[in-house]
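Before we start, here is the structure in question, set down as structure tokens.
A single protein chain has been omitted from the complex, and every remaining protein chain is retained in its original position.
For chain A:
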Amino acid sequence: MKRVRLDRWASQLQPPRNPRLHAQRCAFSHETTTLPRRREVLPQQRQYITQTQWQCQRRTVSSKRRASTATALQEEVDEGEPEVLPPTPARAPLYAPSHRKAVHSAKLAALHARLSLSPKLPLQTLARCLVDPSADPRPAYNNAPFAVLGQDLLGHHTTEHLICHYPRLPMSVLFAAQYAFVGEATLASIRSEWGVEVVAAPGMEVDAGLLQLKRQVPGNSLMEGTSRQVKDMPGVRKLGAKLGGGRRNSEWNYRRGISSRVVFDDEFGELVGGEPYAGAQLSTPAAGEDDGAVEARGADGTTSTLPILPRSPDETEPTTVSDASASFVRAVAGALYLHAGAAATKTFHRDHVLSRQLELHTMFNFTHPTRDLSRLCAREGFEPPVARLISETGRLSRTPVFVVGVYSGDNLLGEAAGASLNEGRVRAAAAVLRSWYLYSPPKGEVVLPSEVEGAAAAATGKGKLGKVWRPQVIDVGEIVT
């Protein structure tokens, strides 16, 4: 029996097994055309480049894909790479796998296929989405730009979905629901549901399909949440402090309300930069953390100096796996928008975010529901609410049940059961308030603003899926408690 000649097989141009890689060819061709003209592409290199596109099977039987800090892939890269180059000027160091390695990564290709991502999204960009800024601080190499854009996109779609489907939701519940849909904890669990693994430590030699981040050493009390943001924008915290907003609740003579969060805080109503650990010192504008950055405050409140950004992974702040996972998922959304457009992002949001079930009725917290209900009825012009006992059992026993209904005139607004008369009354009032706040217009009447956005929609007046715009329900606001 003849010896199997793998190199003979591979020398013919075979179509790749993964049909998605076939569509990737267009993206790959950019790689060869945008190489700078000054640099000579040697014949060996050119051959290497074209061959690697098609010959993922071209491995010697002995070499295995290693995910950790082995040097096997390092050697492979070195085979066709810079030793034979004429002396070039100093290249930028690589802290994560080069984008050329993205083609070889089975994990990456499998992830791409598993998520059914648009073929317009190249594997190289997906590999870049997996590099956290703590692993490589340079914006051209990490996922920070995509993450910011993706956060905007996911947040926008989620907010409009919540507000259009539940127009009367109170602000605190809106913030909480937003976090439940696209907050960091949720995105981190999405990342693990997708089957994306995390490296122990970042480096050039790891597989391109792993999430790369510099892990935070546990036990250190650093700022939670997106600590990177405060370091990156030293002016904003002070802007907030200067204007009397964006400050922590524990500051003197300050109470953090709900309305101001819209302007100062992030989409979840949380302080940008995160709440520091308990007992953290309050930073004053005079004693800022960033030494050396002399602030020249402009007339419009912005700073004229740039933040001091880290240059290499040695200088970056370590992050948690949760934060890096959230950045990754956001980066995928952002990269999808840049490559494949708004429709693909909307589909992504629908498939991965809106497909999750959220029980909104459990997210309410009333302190005085009877008082709030009374104010609500007064505002809307209903008759004042009256609680009446509908039925009861076991009044003198250990476990009585009183079913109390709240009436406005002759109309029953809501009812609930309680173990005492008072409890029944309070629970009934809370049930009525929930039913008011959780009002949802009929599904046929809900048209999201983004569904009629875009040039095509503007031209024809009809949105995607042929939806015609109709004005949505705008509620005046919740009862101020």
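Everything below uses one rule, namely that a residue touches a chain if its C-beta (ideal position, glycine included) is under 8 Å from a C-beta of that chain, and two chains touch if they have at least 3 such contacts; residues count from 1.
Heads up, the rule we're going with is that contacts and distances are computed from a predicted model.
Taking the options "RNase III domain-containing protein", "C2 domain-containing protein 5 isoform X19", "Proteasome subunit beta" or "Cyclosome subunit 8" in turn, only "RNase III domain-containing protein" matches the UniProt protein name of the chain that is not displayed. Interface note for the absent chain: among A:Leu153, A:Ala176, A:Val206 or A:Leu373, the touching residue is A:Leu153.
Of the candidate positions A:Leu309, A:Ala343 or A:Leu389, contact with the unshown chain belongs to A:Leu309. Listed residues A:His112, A:Arg138, A:Lys214 or A:Arg425: the one in touch with the omitted chain is A:Arg138.
Panel shows chain A; residues 27, 30-31, 34-36, 38-39, 88-92, 94, 98-99, 102, 122, 124-125, 128, 138-141, 144-146, 148-149, 152-153, 155-156, 159-160, 163-164, 167, 169, 171, 174, 229, 232-233, 235-236, 239, 243-245, 258-260, 262-264, 267, 272, 300-303, 306-307, 309, 311, 338-339, 375, 377-384, 386, 409-410, 447-454, 457-458, 461, 463, 469-472, 474-477, 479-480 of it touch the chain omitted from the view.
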